[in-house]
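What follows is an incomplete set of chains from the complex, kept in their original frame.
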């Protein structure tokens, strides 16, 4: 499955682990401002914000897994299997013909409905919004539809973490409509839905990076035999519920210098604390889920950093090193294999 | 604190995390065959096996934290504070004058006693032994003494993991003498003593990389809502007890191709599963324990790989790229800072 996180020092960082049993041929992809988008229900956009992220490019269309735009807004889609529910496209203004649907989706009465296919959501939001505040406004009138990209790509069941340096939200389209949640934990994994994930953190409120006081029973002396005992009880397995708690703890207590190198380094340490090691998550058929890649975007500077399972070195692509007024995608195949630095040969 | 691990594909790999709140100025250090050692109680050795490892070099003396020798034997010392007990030097043959001591130390009667200062142990064993079997023979007559290196370096309280491709052992000098344990888990952390660490694994025997069966109660349907639920209960905190269990699980289930790159990559994933993120282990005084470096030795090829907290790229030093018949140490300061590879600038 996956984990996303945000981190802030001088700059704002946004990234994710993509966990799966095989890669889809993803590439770091820059979409410049004049690359035209044709939306299924909302016409063509000739101009939009430039963005950089990890995408599977199909028929010249960047299907982004995670990306940031030039305004510092980040967005990542994570698996949400069994919970995501998208609607059929709805026509007309909301108050006139779409009353039934509107109630489900919690949309504002009287406004137009924006039908956006599930796969279009990153382009729709990152193309137009400079902030989470602007995202909220667009989501208030959206209908996320179950329209597939084409017959070969079934609709993905996803939920999304969207963030700028001011706030982080989670967007979930479920059976009772579309929900937009504030995310004070700054992380997202997969099932169960976000409110339940957040609620479970309550069970871990006594955990701490500090050594715990001995409060077990009056008069019974008990030792601190190791450093780091304050977080005993933190779950260590790879399920989405356990990764949520662990990532929230590591992220919430993270400390680093605020230079670019120190910030990026710490960000990868956060996400690697919940990475999936090959062999530890058996999905049957001799297949194993691993962390295919980990990304870290400097949302202020437009830089996309990544590591892959087989390459520990951090690789980077700088959005601003390209002509963002162009009309063609810039695509960077992932550097494959360990890039080992030899000190004596 | 620390974690050590072994891994075997085509070749045999041995390495460790060094966790602490500041570095000691360690360097990758090759000791060639003719670098003379002067032991405190056992005279001079002019020739010995060559070795490579991480060492603090003091007065031209390599104080190894972890190393392998040219025969494929690896050894790492890990903190064992509060449990390690070393003896005073003992003179003479064992059966004559050292009866009392001998009983404590479990030494074989009638043999000479080898007094070895605690800090000399890596050189003593890696210099002479081609295998764990040979190590066992030397340990049968050893008295590890509490002799300090000099007045500025207090004696470290350590225990050791020693391994070749055939077997892995743990050596602990405690109040009731010296113990040598087989280590089927292939990992070591810190407190409590090894037999207790191994015993605690029993509590986790039902964990698995596979999705668990539902056996909670007859007739009660319960869902697998996430992949990776088979290891729920695996501890995720940074205490030595929890790291032992987690490292044993990840190592024990690890799978990789057997090429050098794939093996080394997987080894770092194993040790990074128990790394310490800055901020998560508060040791007081605004100091935080982190994983200062992670090492992975190819014991067959004599290559020392490492990452540091601030440099995710794997760096390597090849023992056989140097003249191993030399008489001077080869020292490689650690590459510092993130080595980021830019794809478009």
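When the chains are written out, they are named A and B in that same order, and each has its own residue count from 1.
One rule holds for everything that comes next: a residue touches a chain if its C-beta (ideal position, glycine included) is under 8 Å from a C-beta of that chain, and two chains touch if they have at least 3 such contacts.
Since the model is a prediction, treat every value here as computed from it, not as a measurement.
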| item | value |
| --- | --- |
| Homomeric complex, total chain copies (2 given) | 4 |
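One rule holds in what follows: only the chains that are shown with their structure count from here on.
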| item | value |
| --- | --- |
| Rotation angle (°) superposing Cα atoms of chain A on chain B, nearest 5 | 180 |
| Chain centre separation in whole Å, for chain B relative to chain A (CA means) | 37 |
| Footprint of chain B on chain A - complex, ascending | 1, 28, 82, 190-192, 207-211, 225-242, 245-246, 249-250, 253-256, 261-262, 264-266, 268-270, 272-273, 275-284, 288-289, 305, 307, 309-318, 321-322, 330, 332, 335, 337-345 |
